[in-house]
Each structure stands twice: as structure tokens, then as C-alpha cells.
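Here the complex is missing a single protein chain, while all its other protein chains stay put.
For chain A:
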Amino acid sequence: MWWSVDLFVVKTMSKRPFLGLFASPATLVAISIVAALLAIFQYSLRAYVPGSLRPGGFTIENFAVLWKPMFRKAFLTTFLLCFWTALLTLLAGFPLAYAMVRSKSSLVRGGILITSLTPMFLGEVIRTYSWMIVLGKQGIINVCLLRLGVISEPISLMFTTTGVVIALVHFTLPIVIIMIAAALSHIDWNLEKAAASLGAGRVRIFFTVTLPLATPGLVAATSTAFSWTFSAFATPQMIGGGKVQTISTLVYQVGFSSFNMPLAASLSLAGLLFTIAVLTLFNVGMRKIEKLGDC
């Protein structure tokens, strides 16, 4: 009888086979992650003993050091890099994701998918190196602009914030395209057809139907773009060349050039809290805006 079958299912569900066995290895990894973060926290509160790799006694001196102009500037630079990268990535990623999801030709869809995914498989170092060649004094941008007579002196985009942003947009695009495409593909196309049958123009449909429905996906994509850019290290390090200092490049520099591990720890901890704060504010803000749209 049907109810006895249901009862049987409920009973077996409560048995939960494999629970302990399957959750244990993951718990070990989770403990390692927590331990690593605790190690950073612990070091951030220790004094730096010059010439020694062992940290000294407990202090909050490191966080006072972070208030120095050099570090404040790095926070500002990092924020601006993340902001511009997230914005530009979103603007460049949306049309591509839209074309990928909506194109009628499977060749076009596959082509866009493979072109936009390939960079993801290359890693930060290869991609940044490629941009170094493009952006350098002898690079293609300079050669073309010089030949066309747009500029008379070679301009170098290397070691500039603009150069870093260009490479970071390239670095962040694949993941953003995938996320936007996933959001767009789950929109019910019939809603747009309904709007069209009621006489709305295509531009109006896009802004009043498609875009609002895609907003949650766009918000998630923007958050991801922000944290990917924040964690980028090779790109600001290689293209910034010490002239564009971000939190990631400073953590490395402080940790491995002056071996001041306590300061490196406090800087990365402050950086982590900073990203979490920005992302939380952004998500809360977007939710408020979405709610306004509902009224």
C-alpha cells in the first residue's frame, strides 16, 4: 500500500548510511582551514623581532603600523582595482553571456564558450605574461598607435593602474561569463515573449523584464569578480612591478623581503575583513534596491 512504502522510506532515511565515514575527511580539511586562519590571527598579534623568524610577545602594534600611508594607499588601490575590474568585467561579460545563451547557432554558442573558458585553464602567470607583451613599450598597442600616428612617443601601460585593470578584467572575465550565463539560462523566455506580444519594444523588454530577472545572478557575479580581483597576486605583482601596490603584493613583500611575518599576517587579516565588509555592504545594498523595485 502507498502509505507503507512512504513509512519505509522515512525509516531508511533516518538510518543515514555513510554519514560518519563521509563527513570525517571533510572535517579534517575544515579543521586545517580553521587552523591556518587561526595561525594568521595568532601571528597578527605578535611582535616582530628583527633578524629572527620567531615572533615575539603579544602586541597590537602591527595594526597601528597598518595605518601608515603606504598601507592605507594599498587598501585604496586594491579597492579601486576591484571596483573598476568588477564593473568592466560585468559590462564586457554580459553581452558575451547573453549571446552564448541566446544564440540560435550551436557553433556560435560553442565558439563563445570555448573562447571565454580557455583563459581560465591557463593560470594567472601565463595570462599576465601575455599581457606584459601586449602592454609593454615594444608591445602591440604601442606599435599600432605609433604607426597610426595617434601617439608620437611610446606610452607604457606597464607599471600603471590602467594596465593592471586591463589584465585583471581579462583574468576575471571567464568566471563572470559562466555565472551570468547560468543566471540568464534559467530565465523563462516566455515572459519576454509575453511582453513582446503586449507591444513592448526590444530595448524596453530588456530593461524591464530580462535585466531585473537576471539581477540576482549579476549580483553574485559582481561579488565573485570582486573577491577574485582581491585575491589576484601575479597580475598586480608582474604588471604593477612594485609601482602599483595592492594588499596581496604587500603581504608577499612584507613576508618574504623583510621576513616580518607578524605584519604580513595582520595585513592579510585586515584585508580579509575588508573584503568581507565590502561584500556584505554590497549584498545588503543590492537587496534593498531589489526590494524597492518590488513596491
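We take it that a residue touches a chain if its C-beta (ideal position, glycine included) is under 8 Å from a C-beta of that chain, and two chains touch if they have at least 3 such contacts; residues count from 1.
Note that contacts and distances are computed from a predicted model.
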Complex member absent from the view - protein name from UniProt, among "Sulfurtransferase TusA", "ABC transporter permease", "Nicotinate dehydrogenase subunit A" or "ATP synthase epsilon chain": "ABC transporter permease"
Per the touch definition above, residue among A:Ile114, A:Leu148, A:Leu198 or A:Leu292 touching the missing chain: A:Ile114
Residue of A:Ile140, A:Leu191 or A:Leu211 touching the missing chain in the full complex: A:Ile140
Option from A:Val34, A:Leu80, A:Ile151 or A:Leu211 whose C-beta touches the chain left out: A:Val34
Among A:Val125, A:Ile151 or A:Leu211, the residue in touch with the chain that has been omitted: A:Val125
Chain A residues that touch the omitted chain in the full complex: 5, 8-9, 12, 16-19, 21-23, 25-27, 29-30, 32-40, 42-43, 53, 92, 95-97, 99-101, 109-110, 112-127, 129-134, 136, 138-140, 143, 170, 173, 178, 181-182, 184-185, 202-203, 224, 227, 230-231, 233-234, 238, 248, 251-252, 255, 261, 264-265, 268, 271-272, 275-276, 279
